[in-house]
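Have a look at the structure that comes next, please.
The other protein chains are all here in position, but one chain of the complex has been omitted.
Up next, subunit A:
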Amino acid sequence: MLVETIMTRDVLTVATGATVRDAYEITKKHRIRHLPVVTAGKLVGLISDRDLRDAAHSPDTPVEQWMKQDVITCHPLDFVEDTASTIYKNRVGCLPVISKGQLVGIVSERDILHNLVEMMGVHAPTSRVEVELPDKPGMLAEIADLLRARRINASTVMVFPSTTEGCKTIVFRIGTMDPRRFIQDIQNAGYRVVQHPSALDEGEV
């Protein structure tokens, strides 16, 4: 997924020359934490709610005096996961999105979290089955074959590192009310269904 699909396009900004008070009013009114500072559509800096708190004693000073100037940015065609990694590694709260020298959007931590929630969430009626598999090629296909044989549709599939050495955990949300036979198929194929209450001794969840 690309940044342009999740970014906020109508970016609230302040122009150079605006005062700390002006900027503070905007962040307060719209409940946002970052304001790009622009001149003729070009990004010249970024001022955060933290910068504004530091400047609270001088409300009439211009924002340029307090803003960060070396702003990390991204491009509309960057991948969301790379952007998430940039935000995490640089400990920043958002990335302005720049295209052809112009500010065209902004991506915040919140947008990325929302995107993740959407990806992992439940959209269609499904049951959840979590399988621990050897970390080697072909394993996903093997389980997918079992689903196909049972005519069961997979709604989401997520692959996570496992706590067991040499294994991966794959979480399926599958469109069936009765996953018993699928779970049995997995076990017959020699793999472990984890976390599922029917695979546990009673009450150990």
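Everything below uses one rule, namely that a residue touches a chain if its C-beta (ideal position, glycine included) is under 8 Å from a C-beta of that chain, and two chains touch if they have at least 3 such contacts; residues count from 1.
One rule holds in what follows: contacts and distances are computed from a predicted model.
Per UniProt, the protein behind the absent chain is "Acetoin utilization protein AcuC"; the candidates were "Peptide/nickel transport system permease protein", "Monovalent cation/H(+) antiporter subunit G", "ABC transporter ATP-binding protein" or "Acetoin utilization protein AcuC". Of the listed residues A:Arg33, A:His75, A:Arg128 or A:Lys168, the one in contact with the hidden chain in the full complex is A:Arg128. Note on the undisplayed chain: of the listed residues A:Ala40, A:Ala141 or A:Met177, the one touching it is A:Met177.
Take subunit A: the residues that touch the chain left off the picture are 122, 124-129, 150-153, 173, 175-180, 195-198, 202-205.
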